[in-house]
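Note that this complex is displayed minus one protein chain, with the remaining chains in position.
Chain nomenclature is as follows: A and B, assigned in order of appearance, with residue numbering initiated at 1 for each chain independently.
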Amino acid sequence: MKDRLPGGISIMKQLLTGNEAAAEAAIQAGCRYYYGYPITPQNELINYMSTRMPEVGGAFIQAESEIAAISMVHGSAAAGGRAMTSSSSPGISLKQEGISYLAGSELPCVIVNIQRGGPGLGDISASQADYFQAVKGGGHGDYHTIVLAPCSVQEMADLVYDAFDLADKYRNPVIILGDAQVGQLMEPVEFHKKPKKNLPAKSWALTGAEGRKKNVIKSFYPVKGQLEEFNAHLQRKYRTIEEHEVRYEAINIHKADVILVAYGTSARICKEVVKKSQQYKFKVGMVRPVTLWPFPKEIIRKVSERVECILTVEMSAGQMVEDVKLAVEGRCPVHFYGRTGGGVPTSLEIIRKIVEIVPDNRAANTLLQLAAVK
Amino acid sequence: MHTIYEKPKSFIDTPTHFCPGCGHGIVLRMIAEIIDAWGIRGKTIGLAPVGCAVLAYNYLDIDMCEAAHGRPPAVATGIKRVHPDHVVFAYQGDGDLAAIGTAEIIHAANRGENITFIFVNNAVYGMTSGQMAPTTLLRQKTVTTPSGRDPINSGHPIRVCELLAVLDGSSYLERVSLSSPENIRKTKKAIEKGFKTQMEKKGFSLIEILSPCPIYWRMDANEAMKYIDEEMTRTFPLGVVKDWEHKN
Partner (left out) sequence: MTEKIILAGFGGQGMMLLGKLLAQAAMTDGKYVTYFPSYGTEVRGGTAVYCLIISNEEIFSPLIEEADTLIVMNQPSYQKYKDMVKPDGLLVLNSSMIKSNNLPDVKTYQVPATEIASKLGNVLVSNIVMLGAFLAIKKLFSAHLILEQLQAMLKGKKGNLFSLNKQALESGMQVIKTV
């Protein structure tokens, strides 16, 4: 970080961890309110913020708990600021109360989850076992957060930057779903400070009701009928997000016999398998969801119409695979390969799994050849 | 004609949901009076708790924010960081502030947050039908302490002002009550002092207000006022507990 340029704006590449890149991108996106609580493996993020926020005149508080940290985010977001908190799995569980309130109060904010192994205290190594929690709600009530899944340090920076715009555009919390690997990995990263998008003014924010009617930020609708109406409004918003904000990366899907579906760290490894397969007759393609919610259903449905099968690879016991199956709706078999408890799948393991699920000698032979290539 | 009595402008003309004899309406009204008198409506932001005062934002005509149960001190902290020169106050009940939100209030005080806390202590959970509060008196009967609060199973009433006084970050702590017109006037003075503390950037202020809940105390309004004076104040003595202006 010593080579950081004044003002934090750099046109040069810097070697940073994903955690640090997330923090710097947030600063450059105009985030001036960060509240966190230490937890491995996201400590580089809170540490970075503690020195960087004062440099840009922002607020940094090491909160008394994860619950307090997300509540402070609630306050700053309600007051119109760009606010962020970050944590790792056990801490994100604690934040669910606040996330539900933020969603119910339609407050924009960014929450970074550098996932570690669970359940319970689990371990401190990489995991993707919080998928359900992130995309299916996590807290109570019918709500969605937008969920973005970076697979590299550069993408971490880019997605954190975009997350603030998405949050403001839809008045909705955005979760960055990373893991211990993408959080602690160091890679060269560039911060492309993009021009601000045309975002709606925050006329709803609490600024003191000088010369205007009061603003109230709340999620409580005790009068019969009001809450249903509000939920209908939320659902309309979610459909709009599903329509406009789906992001994914598709590699070699047109020639593929088998499609891998993976996100984040496991997608990086799948990409290696895809690359290796290009020199053989039997082709492996890949769909990498970048938005986990909204989920890229449409592209997965399309590829399912012409491939032999789909293999979902996750660092979990099988979570995203359920959404893949929902998108495929039985058009082709959907298989799963997963590792848990800090295990990261290797390309060889994935290839062996492909050999296992493709009952075709020709394919198996080429794939075994493929497996031999280091 | 000379006006001698008027509804405060910052107090919305609407029926409240408070029960007969409840103290919340008195406190909210006094807050509105101060906001009007000091002309600070445009720079005041309030926090409503979860509990009986959850609908405070329906009665006060100022910018307000809801917070999850017990979290007003943290949410207020987030607001204050964005608007450091505004008057930010959190209105909390005893369950909100002294049970589920204990960590938040202690740490807000410990950070010396320049925020004013209006802590309404009526020694019972009203909204959920009369259960024990952290401030329920010993031997006081509630729905969940049907034979009276027994310290062996249920602990002791928490004296919030005294608890926060030991923290270096707290600046002004006073306990007042709503049991008589005189005490109500003292309460208003204390709230004013809390706001003044904040506006002069002197740090954390909390006014604990002993407030009647005749419904769940199972008594009439007069008895409730007497109960404050004769019973509650024995556990929760009135007076200034800490004051930045008069350090001893």
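Observations, loosely collected:
Basically, a residue touches a chain if its C-beta (ideal position, glycine included) is under 8 Å from a C-beta of that chain, and two chains touch if they have at least 3 such contacts.
All values reported here derive from a predicted model rather than from experimental measurement.
Contacts of the undisplayed chain with visible chains (whole complex): A. Interface note for the absent chain: among A:82, A:169 or A:271, the touching residue is A:271.
Check A:15, A:56, A:232 or A:326 against the missing chain and you find that the one touching it is A:15.
Here one chain is not drawn; of A:141, A:188 or A:359, the residue touching it is A:188. Taking the whole complex into account, chain A touches the unshown chain at residues 2-3, 13, 15, 124-125, 181, 184-188, 268-269, 271-272, 275, 344, 346-348, 374.
Just so it is clear, only the chains that are shown with their structure count from here on.
Chain centres here are Cα averages; for chain A and chain B they lie 40 Å apart. Chain B meets chain A in the complex at residues 41-45, 48, 54-55, 57, 60-68, 71, 73-83, 86, 103-104, 106-107, 111.
By the touch criterion given at the top, residues 33, 35, 59, 61, 63-65, 67-69, 71-81, 83, 97-98, 101, 105, 206-211, 214-220, 222 of chain A touch chain B in their complex.
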